[in-house]
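Of the protein chains in this complex, one is absent; all others appear in place.
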Amino acid sequence: MKRSLESLAREVAGQVKGDGSVEISGLAGIEGATEGDITFVSDERFLPLLKGTRASAAIVSHEIPDVSIPLLMTPNPLLAMAKILALFTQRPYAPEGVSERAWVSPSAQVSADATIHPFVAIGDHAQIGARVTIHAGATIGPHVTIGDDTIIHPHVTIYARCVLGKRVIVHAGTVIGADGFGFVKDGEVNVRIPQVGIVEIEDDVEIGANCCLDRATFGKTLIKRGVKIDNLVQVAHNVQIGEYSILVAQVGISGSTKLGKNVTLAGQVGLVDHITIGDNVMVGAQSGITKDVPPNQIVLGSPPLPHRQFLRVAAVWSKLPELKKELDRLIKRVEALEKKAEVERP
Amino acid sequence: MKRSLESLAREVAGQVKGDGSVEISGLAGIEGATEGDITFVSDERFLPLLKGTRASAAIVSHEIPDVSIPLLMTPNPLLAMAKILALFTQRPYAPEGVSERAWVSPSAQVSADATIHPFVAIGDHAQIGARVTIHAGATIGPHVTIGDDTIIHPHVTIYARCVLGKRVIVHAGTVIGADGFGFVKDGEVNVRIPQVGIVEIEDDVEIGANCCLDRATFGKTLIKRGVKIDNLVQVAHNVQIGEYSILVAQVGISGSTKLGKNVTLAGQVGLVDHITIGDNVMVGAQSGITKDVPPNQIVLGSPPLPHRQFLRVAAVWSKLPELKKELDRLIKRVEALEKKAEVERP
Partner (left out) sequence: MKRSLESLAREVAGQVKGDGSVEISGLAGIEGATEGDITFVSDERFLPLLKGTRASAAIVSHEIPDVSIPLLMTPNPLLAMAKILALFTQRPYAPEGVSERAWVSPSAQVSADATIHPFVAIGDHAQIGARVTIHAGATIGPHVTIGDDTIIHPHVTIYARCVLGKRVIVHAGTVIGADGFGFVKDGEVNVRIPQVGIVEIEDDVEIGANCCLDRATFGKTLIKRGVKIDNLVQVAHNVQIGEYSILVAQVGISGSTKLGKNVTLAGQVGLVDHITIGDNVMVGAQSGITKDVPPNQIVLGSPPLPHRQFLRVAAVWSKLPELKKELDRLIKRVEALEKKAEVERP
């Protein structure tokens, strides 16, 4: 497929500078691009590389002097890049039907235009929407509902009664709806608390590989619209994640904790149970959050501090031995003064 | 199924206050309960909600004035709740036999009343006990032994020769018996140390989703009776976990480390190799344990401190910049004193 630069600019509401009729057949990074490609500069640091690129055009945020190739100017080059790359790489859905090597319960309802790969098991009364793709070896439990255009990658497990919305993507090995971790001591023995709730995942959520989203004790664990989850993330029972939030790899969220809208948790962050994180909060990598965080904050550390405070604390922390020495020297100086002044220690 | 409140009270050795003949058909949280449900209050904070509940009865730890519904009184309402919820939700085991879509080695011994779902592979000489359920896509290696009434969820892998006890539950995607991580440098090259041991899991252990329990170099990695493991937990080769211990999500335990009885490791805790954690130790979330911990301690942090000390350290830590300023001011004051007193710095 080829597109003129002009037509690409229209797709992303951008401006062309230079020859808009140049034909573009793909998108690549500055250094990997070849003739026919459009490239992009999303960070000023990489602008100098633009002069050496072999790309036929470039997406930039502002006019660049001394660049010979045509430019597509737009306030957010990365966003334009994402949209144009999708244009060149997304293929229309083509249904392949149900593999003879899959197992589908007679009571399940699978849309006629779904694609079910080999070794997929679909349980009793499950409902699989239109244009859904379920890749090899995924297991869909009884009474599960999967919305239209959702993609389930290999070896995903969805336990009984969980609900997935439309255009959801779940990467390989992720487990949705295993039992929440609930036990109560009876003497030394751990007695299990049955977990009778579900997991509900709203539209346009994407979940990485080998994540675990546990079913609720009662009610539901809820992942709201547009949330994006990276790999190896743990979401415990009864957690609620607000719209468009982002959880980076290896995050762990304990039971019943609630995240607002547009929250970002960086890699390896841990949250204790039963706390509330406000809208638009950003939590720095590896932080351990032990209490509520009000909206619109950037926090960092364990216990968490506001971002700037954390940096100041960390600066002193890394020089603690020097600080200790200074204090010890000062104590000696005060002793000398006390001796001279014949003051007794208070 | 319906049960009188009185009969439920007998099951948990509790006392009824009010009409013990009321019929109960289910159990739910205070806010989600409807007529016919029994609810529970396991935390005094939630007592006020009891007045608004639509439940027909409630499990509480002591008499509550001004509550119109009948009460079931017991010293541990959460434990009673767990037992009663199990009564209402556990179905008796009904064997479904071996799916035609499963693959069972001719030399494997599968109990006549086991349930083997599609796409399960059972290797040579494996032994599967009575009333065992193996869900879709699980792989049981050669010479594996699985005890009676154990439940293996989808896509679990159990490598050769590992041994699982009775009433064990393993959630989806967990890997039992992969090679321990043992290498030795030969110049720059990493030479693998063959891992010829096994994993043994005793009775009544539950393991969450996507965990990894590695086989021993020699001998066995051992998970003792009644241990409960959450999701995404790493247990390295030759680790030993004592009876009734609890490992919360994303914990990592390095090689040959030994945990006593009834240890609790909170989320994302890491333990180095070859250390011993005593009975009844509790380790706070994200701690990094680098040496032995004696029994009956609560520790926290990296390096770990006793719980109270950690809190005091963390309080000073978060105000380090202010402490530094105080020290700098004090240095100036001492300089002024020295000048006045004509004392030289010691």
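Letters are used for the chains, namely A and B, taken in the order the chains are written, and counting of residues starts over at 1 for each.
In this text, a contact is a pair of C-beta atoms (placed from the backbone, for glycine too) under 8 Å apart; a residue touches a chain by one contact, two chains touch by 3 or more.
Note that the structure is a prediction, hence the values are computed from the model and not measured.
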Listed residues A:I246, A:I275 or A:I298, member touching the removed chain: A:I246
Contact residue for the chain not shown (choose from A:P154, A:G180, A:G197 or A:G219): A:P154
Contact with the hidden chain (one of B:S21, B:T89, B:Q109 or B:S302): B:S302
Option touching the unshown chain, where A:S56, A:Q195 or A:N262 are the choices: A:N262
Listed residues A:V22, A:L47 or A:L85, member touching the removed chain: A:L85
Contacting the left-out chain in the complete assembly, out of A:A160, A:V189, A:A285 or A:I298: A:A285
Touch list for subunit B against the chain that is not drawn: 103, 119, 121, 137, 139, 155, 157, 159, 173, 175, 178-179, 181-186, 188-194, 196, 210-212, 214, 217-219, 232, 234, 236, 250, 252, 254, 268, 270, 272, 286, 288, 290, 302-303, 305, 309, 312-313, 315-317, 320, 323, 326-327, 330, 332-337, 340-341
Where the unshown chain meets subunit A, residue by residue: 28-29, 32, 76, 78-79, 81-83, 85-86, 89-90, 99, 101, 117-119, 135-137, 153-155, 169, 171-173, 206, 208-210, 226, 228, 230-232, 243-244, 246, 248-250, 261-262, 267-268, 285-286, 314, 317-321, 323-324, 327, 330-331, 334, 337-338, 341, 343, 345-346
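We take it that only the chains that are shown with their structure count from here on.
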Chain centre separation (subunit A, subunit B; CA means) in Å: 26
